[in-house]
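Sharing a structure with you now.
All protein chains but one are shown in place.
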Amino acid sequence: MQAATLPTPAPTPSLVAPRAGEFDARILANDPVNAEYRLMTVAVPDGSANARPGQFFQILCPHSGALQPFFRRPMSIYRIEPEAGRLSFLYKVTGTGTRTMAELDPGASINLFGPLGNGFSLPKDGAPIALLGRGVGLATMAPLVSHAREAGHAVTAILSARTPELVMSKDEFLEAGARVMTVTDSEGTSAVENVENMLHALHGEGRLGALYVCGSNRLMLAAQRVSRRLGVFGEAALEQQMACGVGMCFCCVRPFRQGDEIVHRRVCSEGPVFPLLEALEW
Amino acid sequence: MQAATLPTPAPTPSLVAPRAGEFDARILANDPVNAEYRLMTVAVPDGSANARPGQFFQILCPHSGALQPFFRRPMSIYRIEPEAGRLSFLYKVTGTGTRTMAELDPGASINLFGPLGNGFSLPKDGAPIALLGRGVGLATMAPLVSHAREAGHAVTAILSARTPELVMSKDEFLEAGARVMTVTDSEGTSAVENVENMLHALHGEGRLGALYVCGSNRLMLAAQRVSRRLGVFGEAALEQQMACGVGMCFCCVRPFRQGDEIVHRRVCSEGPVFPLLEALEW
Amino acid sequence: MVDLSVDCGGIRLANPVMPASGTFASELAEIIALKRLGAFVTKTVTPGKRQGNPTPRVSEVPGGMLNSIGIPSKGVDAFVAETIPLYANFDVPLVVSISADTPDGFADICRRVSVPGVAAVEVNISCPNIEDDGRAFAMRPETTLAVMRKLRQATDLPLWAKLTPNTGEMPAVAEAAAAGGADALVVANTILAMSVDIRTRRASLGRVMGGLSGPAVKPIILRMAYQCVRAVDIPVIGCGGIMTAADALEYLIVGCRAVQVGTATFVHPGAMLTVIDGLEDYCRQNGIERIADLTGTLSAEAHDASLEWEAIA
Partner (left out) sequence: MVDLSVDCGGIRLANPVMPASGTFASELAEIIALKRLGAFVTKTVTPGKRQGNPTPRVSEVPGGMLNSIGIPSKGVDAFVAETIPLYANFDVPLVVSISADTPDGFADICRRVSVPGVAAVEVNISCPNIEDDGRAFAMRPETTLAVMRKLRQATDLPLWAKLTPNTGEMPAVAEAAAAGGADALVVANTILAMSVDIRTRRASLGRVMGGLSGPAVKPIILRMAYQCVRAVDIPVIGCGGIMTAADALEYLIVGCRAVQVGTATFVHPGAMLTVIDGLEDYCRQNGIERIADLTGTLSAEAHDASLEWEAIA
């Protein structure tokens, strides 16, 4: 496989990275988005809302009855409102931790630790970008839209889901100024071949200056193929179970290609956003 | 010391002992009584309110944040309202468990296990009785008042406390038909000599046919001296830390005099009410 | 209908759930339907009368409890005369737990409890052996083998050896117990532990150190049970921190034939029955016809992270 020459990326420019901190945040809203997902908005102390797209928080879930959950839960920042001092998390109700999160009412408080990790980098040259996401991946990439728009990039988002009803945040993406395309399993449009074709078409239209992917291994592999073929810069936001969230425990490693070597990198502190072509299949 | 001849007691007659069970009860009220104590009233399923005076429940306290409390907390039944299907507990906010109990709001539910243990026995012959209690001991003896009144016994209650303000439940005792006398540390009336004199006086007036004590080691020793001197039947309700509450774990033992021997008895299943003269100093 | 019955160390159990010694007594009959249990296991009885330890005898700790009850006992004669008959009317196998402080004492009490009405003898060799400096028999393979050989000669009843988690040589001790004639292993007793009341600066137990049980110990005892399963061919009965059916399932999956529930009963008197119901549900939901088939089904497959994280998409 030929190594593509990629434009060098710059870290997201406009936002000041706040120092990570642990604090109690007041819950402003915590409502269902669909059968599986909820959106929680919290009021945060000065400065903490200045997070970068792609960063995440470690959330201390309330304890349910007995002894669980023990670890914090990593959650990407879905919406960043620095002026209002607000952050939102879009989360899927999955297991012990998220179930207890779902039960919190506005007015209650929740302990957060963050913002953590490294955010997305935008291409230097104002090139148009494309986002490819599925499931929680949408949450991770959502704030990138307005951020990229403000920095002058055109944005196309391809949102993937099982069914059209489960496509989340389409309106949010539109409002933030993205062109949105949806693909779903039920309509038979989410197959990787189709997505690759769509990306090629975008490239043909001059709208694929950089490619960002999150939320699905299959989509990441597809994005890697496209990036490699077309020489397009890209980034992937990855997930892995976490304990410390800040690079101390080495539990969140994933394998990466680094030259000829395969190395482990910590998703929490060296990611969660990584160069697309270095990420290995999970 | 000479062994007194005592009238034989009969188990509390009117109430049917319900089978102990574990269930969730809805909280009807949970209000402060004074700076230290709270009164919790719960709605219980059919039959469970038919508890006997002196019996207790094992309360599963809500978990506070992390890992505590683990054990249930034993609490005497303070008020028994079988027709209304209600029970009340008068509890002192002390440590982990009672602190979490204090935070429960009406409408929440709490898991109870009981009624457990053996209640008080009334003398067969309708003799007048006297109650001697301090602190939580009052909670344990409160339901005995109306129970004894209904069975035709005159009741005198001597309530002991640190200060007059901390004398709890005086009105409840009065309403239930007891003659009430209070002694306090701050007024200098609670010294054991004084209490013994009061009991002797009651005996002189023909009002000490049987003697019940709970909530203080010093008072129990005083009651024993009086009982022994005057040959009056008596019972003491004891406390000890509990795990199982039903006689299986043997953690709640206290020493008792049985003939010439000193034996261990389980407060939960062989008590918490014991023959006054058999209980040894704690 | 799920078949919950299992053959376990010489007896057949209607289901794999029974109480742990010392956390069960006939008093429970007034509270739950005892006849639903796989077996009864009595509190350990000793040759003579014993008062037990000073109070406080229990203390709660995060996720569990400490106890230093100290095996109060009315002695084996009263036990045989009074306790064994209590269980005669239930159609549930009775397992009698015994202990003694010398190998010969152990053999003697074992002989004396081998009476009609008793289905198996559980030997609590986690207790101190005065001929080995007070070290528990099951701390070392040599002392385990020696006491088990004597016990084997003392009875024809099935013998279950209850091991201590305080040893550093669990697999070797398990092998020694099996070699000495055990028909099953109970893994395990409590873990020696302590806690301190920082207000009074006193140990929270009268005896300073005591045994830890409850959810806190489950991952440790589960590991030991798994090590024992791999070390011996006789059935292993898992015992430590089981509060729910999910906990019991972990033990069965790593290879246990049955489980014992202790501390949980103190918190939820009906815990054993809830565990039985939960096991049945799990089998039904997963198409398992006989619970015995679940034993030892721990998958050796590597984790396929791709599939796992994909599930969330």
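As written, the chain order gives the labels A, B and C, with residue 1 at the start of each chain.
Everything that follows uses one rule, which is that a residue touches a chain if its C-beta (ideal position, glycine included) is under 8 Å from a C-beta of that chain, and two chains touch if they have at least 3 such contacts.
As the structure is a prediction and not an experimental result, all values here were calculated from the model.
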item: Selected residue (touches chain absent from view) among C:V254, C:M272 or C:A292; value: C:V254
item: Selected residue (touches chain absent from view) among B:G97, B:G137, B:G209 or B:G234; value: B:G137
item: Given C:P54, C:P85 or C:G134, the one touching the chain that is not displayed; value: C:P54
item: Residue of C:R50, C:R149 or C:R223 in touch with the missing chain, whole complex considered; value: C:R223
item: Residue, one of C:G75, C:P128 or C:G206, that touches the chain absent here; value: C:G206
item: Touching residues on subunit C - with respect to the absent chain; value: 54-56, 61-64, 66, 139-140, 166-169, 191-196, 198, 200-203, 206, 209, 212, 215-220, 222-223, 226, 241, 246, 249-250, 253-254, 282, 297-299, 301-303, 305
item: Where the unshown chain meets subunit A, residue by residue; value: 19-22, 60, 66-72, 113, 240-241, 243-251, 253-254, 264, 269
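By our rule, only the chains that are shown with their structure count from here on.
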item: Centrality ranking, top chain (CA atoms only); value: C
item: For subunit B paired with subunit C, centre-to-centre distance based on mean C-alpha positions, whole Å; value: 36
item: CA centroid of subunit A to CA centroid of subunit B, Å; value: 60
item: Whole-Å gap separating subunit A and subunit C, where each centre is the average of the chain's CA atoms; value: 48
item: Residue numbers of subunit C (touch at least two other chains); value: 62-63
item: Multi-chain contact residues (two or more partners), subunit B; value: 66-67
